[in-house]
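A single protein chain has been removed from this complex, and every other one stays in its place.
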Amino acid sequence: MKLFVKQSPRHDATSLWPSFARILLLYLLAGMALSIQPACAGSVATAPAGRPEPAPNVATDAAPSIAPASATVAAIAGDDGMARTTALNALIANPPADAEPIFHALDQGLLYTQTVPVTRLGIADAAGQITDALTHTGTGNTHDATWQVVAINNAIRIKLRPRMDMYDLQSPDAAKRRAATDDLFSARLTPEFLSEIKALEPKITDPSVQANLKKLVASFELNDTNPTVRLAAITSVADALDPEIRAKLANLAQNDTNPTVKATAIKALTAIDSRVAGWQFAQNLVFGLSLGSVLLLAAIGLAITFGVMGVINMAHGEMMMIGAYTTWLLQQLMPTHLTAALFLAIPGAFLAAGMIGMLIERGLIRFLYGRPLETLLATFGLSLMLQQAARIIFTPLNRAVALPEFMSNSWVINPVFAITYNRLYILIFSLTVFLALLILLKHSTFGLRIRAVAQNRAMARACGVHSGWIDALTFGLGSGIAGVAGVALAQITNVGPNLGQSYIVDSFMVVVLGGVGNLWGTLVAAMGVGVLNKFLEPYSGAVLAKVVVLVLVILVIQKRPRGLFPQKGRAAEE
Amino acid sequence: MFSRKSLGGNDTGGLIVMLFIALMLVWVSVGNLAVHESSPWHVSTYTVTLLGKFLCYALLAVSIDLIWGYAGILSLGHGAFFALGGYGMGMYLMRQIGDHGQYGNPNLPDFMVFLNWHELPWYWHGFEHFWFAALMILLVPGLLAGLFGWLAFRSKVSGVYFAIITQALTYALMLAFFRNEMGFGGNNGLTDFKEILGFSITENSTRVGLFVAAGIALILGYLIARTIVRSRFGRVLVAIRDAEPRTRAAGYPVAQYKLVVFVISAMLAGVAGALYVPQVGIINPGEFSPLSSIEAVAWVATGGRGSLFGPIIGAFAVNYSKTELTTIAPDLWPFVLGGLFILVTVFLPKGLISLLALRKKRSMTEAAPPNETPRDPGSKIANQHNAPPPQEYLP
Partner (left out) sequence: MIDAYEESAGMGERINQLKPGQADISHGTILYLEDVTLSFDGFKALNGLNLTLDDGELRCIIGPNGAGKSTMMDVITGRRKPQQGRVFFGQNIDLLKLPEHEIANGMVGRKFQRPTVFEALGVAENIELTLTGSRSPWRMLKVRSTTTERDRIDEVLTTIGLIGLRDRPAGVLSHGQKQWLEIGMLLAQNPRILLVDEPVAGMTGEEVVRTAELLVSLAGTRTVVVVEHDMAFVRKIANKVTVLHQGSVLAEGSLTSVQNNPKVIEVYLGETPCSN
């Protein structure tokens, strides 16, 4: 009982009202005194159960009216702040049928009143034109001295929000419905409102909204004075995962005076906790796969240049940087078409990085074949130069790439499990790139030639393969994929000259761990490192998790020098 | 009498470099301490410290050349051993601050007071004694190298694989040292040193002393490395570098050889780091960055690996250019360093010393590593192109 009183802001608010205001209210709203009175009195003794259900969207005789010159409108238009607040509260608590536009206007500060020639409500549009709240006919504009804006305060706003959520619950827009249920959870609701929600429940067609409303009601009923109601509420929230409900259950499990309720709460809590743990496991897994997909994208190009060609390209990270800058540049060129810019950026970055990669191969790397350590140093020098070039051209500032609509937001599956769309798309994207590359290498003439040159240059040449061109194209392909990885990276991190550098150590580790020359190994290693990282993080923190993973990878490489999935055969050994 | 013909049989270059360093030590010390500031022969304290830094870099370069130039082990994480030595010295210097710190806590370094720590972590104990710190400066890099090398060499991890995991090692250490919880001052590292062995660290004479110590360490380090490479042990290293399977087939426990030289090299790097820290007055996790290690490799490549004195020239030349250039045109430095890597690897694989022609033709073929990287079984990469590099690949 105590709990309920504490939880009811309405009660707190009403108790502060000067008694004359209350009297005025009773006077003004005489017709609906019956429905308002219990709340105003702050009494829970006359519990809502026995009282007639107010139908929210059906105007009853008892409801305050928004008709011109009605008592409610008069109070709203009047000079008495207290009376206005009371009238608005009454209106919100028990709205007439066509009040929805008025609430919206009120929320946005666009509700106006007029006392001359007639006391009425008007709604302004963005341009300042005011239309009558009921007839929707034009009646003037905001500059007219007769129209006064209705000021709104926080006390009203707090009450207005759930009311508007109630409208949104029936909105045709699913996102709005969902947002409304979420919002109601965090709102402070009165018992009347709860009854109203209960009444609305059967009318809702969206099953997820309906389930949410059930949960919402139950979560309030967990604080009911009646143990039976509490027990029923516990049963109905048994499959809820929301932290608010869990907190309430934990409270019951610890403090409830009724032993049955307490025991049931403990049981429900244990069940919820184990399910939450399950979801958190899934969450970690998905986060890990998401990190892994980024690593995969970064490493997959290396798997070509390092794994297939045997070239240590320390400038690989800078190829990603080029891809990321391409994305950013395209977005600067077409700021209004973010989605189009993104889709253009994929081939754009591939070509930009690929061309530069081919230049690097023809201009530098081909002089160093068979000297892997020298290649490593030379390409490192190149990476320094490319980074500095980026710093001079684009300044050292980090640039943010705006996300297109379809990639912002997140996909909320339940309160403890959500994934942002950009991460989800990158996961899908990286797997797509991986598969495309696999098919290209295994099932195309170009792939055949790449493999032929990689395995036996002299023989491939004897068979008429132009090995120089194949080298250049292969390197271009690896660099191009790095560029595409840059496009993806730009969606989750800022674009700057050091973008690639931060991934180069990780990507090499992934390729080496997976087994050089083995694309599937790269996939497994990337995902494994990603997932391991995310599972370690809760225990050790992000930085230490990275350190631990690096050390583990070092140990694994020392145990299996050719990676987890080595390329077998004599050629790999000799 | 063929033993005279062994590696570095013609040692004129090394002799000249050592004499030059000895001369520099005398000239700079006298020029700073005994010559009045108004004289054109005066050497500023700034120069003393700068050259002292270069001497430490040169010792690091020698330590890298010992493993890379002679045993064919490329470590891209040698900066880690340098930094560990530096931290060892830094910890001693922190303990020397005593209650002269900002918080005036006689037992705890400032950053620990700042983090609300109440006790000195166990691994800080003993560092108030110089002998203990000195021991640790050798032991910690040596032990880490020993453990890491033991794991790596016994599984025949070599070539680029070794390079990459050493890079990961230093990267992991960097991340770890950035954490405040590690107890090494986190991001800021260790700094605000006051005294070393009772001498004020800002005093001119102390700076000259540190400079001379670095010079002597370099000469000793060079002599140690030279003794190693001129012994039969050194010839086994070269054998491993050029034909590891052959060396193994000749009955040599290759992993043990690599391990021994790797540990010695790590200790030399640790000493270099320890002498570096009091001169620059700070050690922070940035020293662990993969870039620092790879820069050190650049000094060796530039100077000429497989000669021991070439890397000294390389360290001085590159760092002098860096100092000059970063004051004139800081934006250009990465281009110069990057370009240097490319030019040296493509056009000057034997480094600057091959330009200086200090060595006679005959000994060039002897001591300098062959153009082609050793075909050891670990570096599959070289052999993925099964055929030797075709003629047209050569510039």
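Letters A and B name the chains as they come in the text, with residue numbers starting at 1 for each one.
One rule holds for everything that comes next: contacts are C-beta pairs under 8 Å (C-beta built on N, C-alpha and C of every residue); 3 or more make two chains touch, one makes a residue touch a chain.
From a predicted model like this one, the values you see are computed outputs, not experimental measurements.
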| item | value |
| --- | --- |
| Touch with the omitted chain, as defined above, among B:Y257, B:F288 or B:F316 | B:Y257 |
| Identified contact with the non-displayed chain, of B:I164, B:V238 or B:I283 | B:V238 |
| Candidate in contact with the missing chain, chosen from B:F20, B:W117, B:F130 or B:W150 | B:W150 |
| Chain B, residues in touch with the chain not shown (by the definition above) | 2-3, 5-7, 150, 153-154, 156, 228, 231-233, 235-236, 238-239, 241-243, 245-257, 259-260, 362, 365-370 |
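Everything that follows uses one rule, which is that only the chains that are shown with their structure count from here on.
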| item | value |
| --- | --- |
| Touching residues (chain side chain A, partner chain B) in the complex | 306, 309-312, 364, 366-378, 380-385, 387-388, 391-392, 454-458, 468, 505, 508-509, 512, 516-517, 541, 543-544, 546-547, 550-551, 553-555, 557-562, 571-574 |
| Contact set on chain B toward chain A in their complex | 74, 76, 148, 151-152, 154-157, 159-161, 163-165, 167-169, 171-172, 175-176, 178-179, 290, 294, 297-298, 301, 331, 334-335, 337-342, 344-346, 349, 371-373, 377-390, 392-395 |
